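All protein chains but one are shown in place.
As written, the chain order gives the labels A, B, C, D and E, with residue 1 at the start of each chain.
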Amino acid sequence: MAGDRCYENYEIGEQHHSRARTTTDADIRMIIGAAACDHPNHTDAVFTANHPIFRAPCTPGVLVLSMADGFFIDAMSMNMRLPLSYGYDRVRFLKPVYPGDTLRADLEVVAKRVKNNDWGIVDVQLEVLNQDDVLVAVLVHKLLVLRRGSSIEAPRYQSEATA
Amino acid sequence: MAGDRCYENYEIGEQHHSRARTTTDADIRMIIGAAACDHPNHTDAVFTANHPIFRAPCTPGVLVLSMADGFFIDAMSMNMRLPLSYGYDRVRFLKPVYPGDTLRADLEVVAKRVKNNDWGIVDVQLEVLNQDDVLVAVLVHKLLVLRRGSSIEAPRYQSEATA
Amino acid sequence: MAGDRCYENYEIGEQHHSRARTTTDADIRMIIGAAACDHPNHTDAVFTANHPIFRAPCTPGVLVLSMADGFFIDAMSMNMRLPLSYGYDRVRFLKPVYPGDTLRADLEVVAKRVKNNDWGIVDVQLEVLNQDDVLVAVLVHKLLVLRRGSSIEAPRYQSEATA
Amino acid sequence: MAGDRCYENYEIGEQHHSRARTTTDADIRMIIGAAACDHPNHTDAVFTANHPIFRAPCTPGVLVLSMADGFFIDAMSMNMRLPLSYGYDRVRFLKPVYPGDTLRADLEVVAKRVKNNDWGIVDVQLEVLNQDDVLVAVLVHKLLVLRRGSSIEAPRYQSEATA
Amino acid sequence: MAGDRCYENYEIGEQHHSRARTTTDADIRMIIGAAACDHPNHTDAVFTANHPIFRAPCTPGVLVLSMADGFFIDAMSMNMRLPLSYGYDRVRFLKPVYPGDTLRADLEVVAKRVKNNDWGIVDVQLEVLNQDDVLVAVLVHKLLVLRRGSSIEAPRYQSEATA
Partner (left out) sequence: MAGDRCYENYEIGEQHHSRARTTTDADIRMIIGAAACDHPNHTDAVFTANHPIFRAPCTPGVLVLSMADGFFIDAMSMNMRLPLSYGYDRVRFLKPVYPGDTLRADLEVVAKRVKNNDWGIVDVQLEVLNQDDVLVAVLVHKLLVLRRGSSIEAPRYQSEATA
């Protein structure tokens, strides 16, 4: 099955830590190709050179958030029983991130509630830190996770089908 | 200057509408290259064929959110006076999105508050709709925008430098 | 409708200015992936180090032209009534462009002519400048634009469908 | 040296033929990431479904032109003595191109002239055809090529340095 | 430390299974952008339609191998003590792979040998299977892994630095 930790297995306060990843110019271009989220804050070096807050084209907030999703998948998602992204609460971008910065995340289960007979919602807080341990973003990722007694069958990841 | 609409120019209830954009397989691959947010929900067609909710690999939530950022930039951002992404509130993914779906957004200013002498925060709600006018996601994008009396100088977009 | 400025609304001599965009290594790789336009001028740093004119791998002419298309879309296209790219006249690459350079365009309507009852052709000249205001390329983009009295119906952009 | 065919070696009327390449959705996304040339003609399937001329999102003109550059590099460029792209004349897009179409080019030297002691300009006409042998675009690519007696030294391609 | 399983912890015959991943057109374009490995076998639909073995543009062998590397990283690499890719032995491509196919790998340690005081070499055989459990490729990936008594210090993954 797609991970075997059910909603009931998650405890408020449990912590996880992600791998790290260095952001690059190329990442900005790829997310713009994917989503057309092109703004001078991220692609115009003359504009940002004169900007009161930025010193260079910076990594878009949605790219930091996408990296945070990658950190969540790396640290927690593959063990969850059929996880679905329900949404995000209180995403805050605290410091600019630039190509060359190396980000990682500290994750903590901060809340959980039953939604219905089949699904519970687990709230995972991510603190995204850079290479100097400075907090650059914080957010709560809300995950739908199958409950233990659910009759919904979780499909298997391929690897399990062969095990 | 980078757009001339100050914090004071935004009124609660004002509405905007974005262009539309059709999602593709390639978009999923590009955001994975940019952010390593790779999960079987989005890249394993055998897994999703057996999934109780998905019928095929679906567009990641963070890609829908990145497209929403593109819709915001298209519809509102270029007119704002030095906009900065402050964060998001209450992002909810309501329906799966698949490659081939065409998304757009309806935008509305839903709140605003002064932060300090220089900056105000404008809350823009985005309703993301697909080609059948079904609501697939909703979110509030919080923007820092320069106040009218601020002494902070907004750098010019290049085009203005030549005008 | 897809922009409401008909052929008749364009006047010879009218000017527009685009946003700016900084070119990167990643842009060269993406256009090569898209079009296989791979030449040592753009991807071989040893070759260009010994080149009499280049000092490093330079941005391909077709990428400069693609950026110019982006500048045109940003500055003029979304207001045009059903614009179609008819072609280009006299494209000239005047100076090498390197990753890190920030380009923008000054646009001017330089000619127009009626093609038939439905369509007119508007000639837009683009002067592409770098961060030092040096002209790096010049070209004329020829656009088919719907005439005022045409019976051809322009489809709506999505945003208009919801307005 | 970077190819050994000098300006003097090219004859008006000589013909070449390129490889072919099938266009895809991904190509459109990559050129948009590279150049921000994003327009509903190419990325909005609802808009194009209602378009009087297109039946689906079509390949941007600048991508057809970039593919033509790839065809030129494949068929002629690597043999030229230090080729530089001088520009394009009379580029015309004659038929829409859609993802799935397979393009190729027929090339012909149509003009040449001496520019100075070192360089000549060779005009190569490209006819871009699709899988049904329909002409979809035509253009003249103007190339600077070293003259036979020039004292400018052409750097070597890497392979020659080892031969 | 970068995974804590030393060379000594690996046993011949131990087996692992990877996640699965569906290949797409976009993957072919991205690896061509990255490596210029463009051949009509992979990008010309007219050529492959007439090919005695292929029925459509197929996934390049090096892309299948790159996916196999992803399967290895997913299934084994993150637990290894400072793994380095030493090379591959006997890579064989057995069946064509097309966009839309879903691949996964079965992995088995098939040999190991001490290289010096610090490093051992672990040979991991990967059998790459498609959605119909057909073997499409087989290969042996040779990994350098730190030995238990080595004085070389493995740097920590970021997540460990914060634990």
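The rule is short, and it goes like this: contacts are C-beta pairs under 8 Å (C-beta built on N, C-alpha and C of every residue); 3 or more make two chains touch, one makes a residue touch a chain.
Remember, predicted model here, so these are calculated numbers, not experimental data.
Colleague: Could you list, sorted by label, every displayed chain in contact with the chain left out?
Modeller: A, B, C, D, E
Colleague: From the list E:G33, E:P57 or E:G120, which touches the chain that is not on show?
Modeller: E:G33
Colleague: For the chain that's not shown, point to the residue among E:R5, E:H51 or E:R147 touching it.
Modeller: That would be E:H51, which touches the missing chain.
Colleague: Determine which one of D:C6, D:C58 or D:A75 touches the chain that has been left out.
Modeller: D:A75
Colleague: What chain C residues would touch the chain not displayed?
Modeller: Output for chain C: 24-26, 28-30, 33, 38, 40, 43-47, 57.
Colleague: Mind pulling the chain D residues that touch the left-out chain?
Modeller: 17-20, 75, 78, 102, 104, 106, 129, 133, 157-160, 162-163
Colleague: Go through chain E and note every residue touching the omitted chain.
Modeller: On the side of chain E, residues 2, 21, 26-28, 30-31, 33-41, 44, 46-53, 60-63, 65-67, 69-70, 73-74, 77, 82, 84-93, 139, 152-158 touch the unshown chain.
In this section, only the chains that are shown with their structure count from here on.
Colleague: Quick check: more C-beta contact pairs at B-D or at A-B?
Modeller: Ranking B-D and A-B by C-beta contacts puts A-B first.
Colleague: Just the number, please: Cα centre separation of chain A and chain C in whole Å.
Modeller: 36
Colleague: On a C-alpha centroid basis, what's the spacing between chain C and chain D, in Å?
Modeller: Inter-chain centre distance comes to 17 Å.
Colleague: If a residue has to touch 2 or more other chains to count, which residues of chain B qualify?
Modeller: Chain B, residues with two or more chain partners: 19-21, 24-30, 33, 38, 40, 44, 46-47, 102, 157-158.
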